[in-house]
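After the structure tokens below, expect a handful of questions from me.
Every protein chain of the complex appears in place save one, which is left out.
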Amino acid sequence: MENLPWFLLLIPIASAAIIQLGLKKSAALSSALSTISVLATFIIAVLLLGKDFASSFNWIEAGTLRLNIGFKLDQLATCMMIVVTGIGLLVHIFSLGYMRDDPAKARYFGCLSLFMFSMTGIVLSSNFVMMFIFWELVGLSSYLLIGHWYQKDTAADAAKKAFLVNRIGDFGFMIGILMLWAITGTVVFEAMNGASLDTAGTYLAGTAILLVFCGAVGKSAQLPLHVWLPDAMEGPTPVSALIHAATMVAAGVYMMARTFFSLGITAENMGILGNAPDVIAWVGGITSLVAALMATQQNDIKKILAYSTLSQLGYMVMAVGLIAPEAGMFHLFTHAWFKALLFLGSGAVIYACHHEQDIWKMGGLLKKMPITAITFLIGTLSLTAVPFTSGFYSKENILIAAKDSPLLYIAIGVAALTTFYMFRLFFIAFLGKARDSGSEDAREAPVVMWVPLALLAVAVIASPFFSQFFPTNGHVEVHAVPHFGDKLVLMSLGAFATGFVFAFLLYFGKDKEPISIPLFRNKFYLDIIYQRLVTVFQDAIAALVHFFDEFIIGGLLVGGAARSAQGVGNIFRRFAQNGSLSSYAYLMGLGAVLVIYFTVFAK
Amino acid sequence: MPFDSLPTPTLNEYLMISGLLFAIGLAGVIIRRNIIVIFMCLEMMLAAASLTLVAFSRFHTVDGLPDYDGQMLVFFVITVAAAEVAVGLAIIVSLYRARQTIQTDELTSLRG
Partner (left out) sequence: MPSPLFYIFAAIMLIGGTMVVFMRNPVSSALSMVLSFLGLAALFVGLDAYLIGILQILVYAGAIMVLFIFIIMLLDLKAEENTSFRPAALAAGIVIPLMLVFQLTGVINNQDSLRDIPALELEQAATNFDKNTMIHKRLKDGRLPDTHLLGKKLYTDYNFPLQMVAVLLLVATIGCVSLSRKNSK
């Protein structure tokens, strides 16, 4: 039992290594190996559920810096492990069908195993440095999987964009880790405590937390670094479900929760961080609102889900910023299941419609693929927080956390918008009549694809009852008991009703987009603004650097030193080294005379 | 002996003529272009240095005898000079074979 967690790390990396080194030619074997490895890790994760212990060994010791490689199991980590391995398992099974005819199947499954290894590392790591290493590794595997179809320019560009945008966040994360190390004197989670933050002062502590939060902004795609996540939908749909909906993008929330738990930050002592929690909460809130607005006008089924993911991640970050990381983690947990379900469902739809992703070209799929449609509906209901679904419970926890803050109204508004765009999607894609040849001859997904959907639907329904495993050291009790009659529940139900009514009126039975809001459709023009800004700034900085390098460094310093040496050398070469022995002798004699003069007479 | 009543030269006089010989040698090295003569002038400068050594040896008596360490050095200087002359002249001969001249103003391949 003691050494079991190590296998969580070893099995996926062994699978990835074997596939990469030996099984690249054999797609069937590599997919089987990868799936079996994730099944094994899932079993181990279930065995470890609720355990609480740690183990580590020394890795680097330099001065006061001691780095360990080790794991830390607690409620937070074991719950997250269930999400990672459980969804990972179902995504692997789904991929067996979805990627059946892909020419690079072995590479795909190798990268999935690498991702499982990296994600497991983030969840289990016992210190910040180890977490950062795996943080970068998930970035790498995400890059590899987004760019799986690298023959497409859009996929290659999206992979690059994801990697670069994440680098910006990771840079802040790295500085944050170093600052936390300087403040607390350790990078190990268990050894940290909030008392050292007190002595550091609110300004320093808040800055450190915000810099650590930078990593979450990048990885969890918060404003302003959210731009990579919608583009990341260029990757295969199972990858979107696993990495860009359920696990990796939630790692930022997990990391923030881990940080807050380690530092022992609660609602009572949040003052030591200054305004940092407010900044985090508002970033999350604004992200969730902006992303929900963007989602209302998208036509690509995966883009809608991507913006929905952004919005829900904003919810979680908001909860963290309100010092309710338990609520954020609980929402992360429920969201992972139903968003994975929605993504895999959309994958099944896309597969059935011959890789058509435009919802206006689908329609009437409820009759043609009922299992997919019903599971999709379950996911939708859960996401829109219909009572007695998992999303209802977890969202309520966040609303409770936000009840004293103006963010509550943003949260309610986002809930209404969520209902609106999800039912828009459902009405257009699954009801009505088929609008394209692809959706006309759509058939039910093969068994290897609908079984994971069914299992996920069961998990979505069951997930609220896992709440007993959640850490509860904050002011929000994580619970799965609805308080009907409570004002918050009424507001939540009102938001659902509003969104549903508007969606029904606007989209039920329609074949064309009835309204057009270019601002939302074009994602608030943020991509274009970024592109312009980056181009202008990059060009300016590049010109400056070029000038500096070419003329100051190259021309003046390096070139100047070389040229002056050359010039002096030329003078001596031309006038002194003339090949005449007698002038050499003369100069030597002159030198001797001067040496005698300076040593004997000029004292 | 009538000579005994005459004054004897001081150490400074020896050093002076030794310096003069050295200067003449240096002048020869600078002025002359024949490499053999330059070589001879170098030997002359060496001999001038020997003269100072012997003079110092005589003027610095140890237990009533001249300080023979100085003369010992002159002995070795003469020996090494002999070896040097042999090798130097061999070099001059092969130089002459290669370039058909030993005039230094015609041997300027070291010009920068």
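As written, the chain order gives the labels A and B, with residue 1 at the start of each chain.
Everything that follows uses one rule, which is that a contact is a pair of C-beta atoms (placed from the backbone, for glycine too) under 8 Å apart; a residue touches a chain by one contact, two chains touch by 3 or more.
In this text the structure is predicted, and so the values were computed from the model without any measurement.
Under the touch definition stated at the start, the shown chains contacted by the missing one in the entire complex are A, B. Residues of chain A that touch the chain left out of the display are 582-583, 586, 589-590, 592-593, 596-597, 600-601. The chain not displayed touches chain B at residues 3-4, 6-17, 19-34, 36-37, 39-41, 43-44, 47, 50-51, 54-55, 57-59, 61, 63-66, 68-69, 71-72, 74-76, 78-87, 89-94, 96, 101-103.
Criterion: only the chains that are shown with their structure count from here on.
Across the interface of their complex, chain B is touched by residues 572-574, 576-582, 585-586, 589 of chain A.
Looking at the complex, you find that chain B touches chain A at residues 26, 29-33, 35, 38, 104-105, 107-112.
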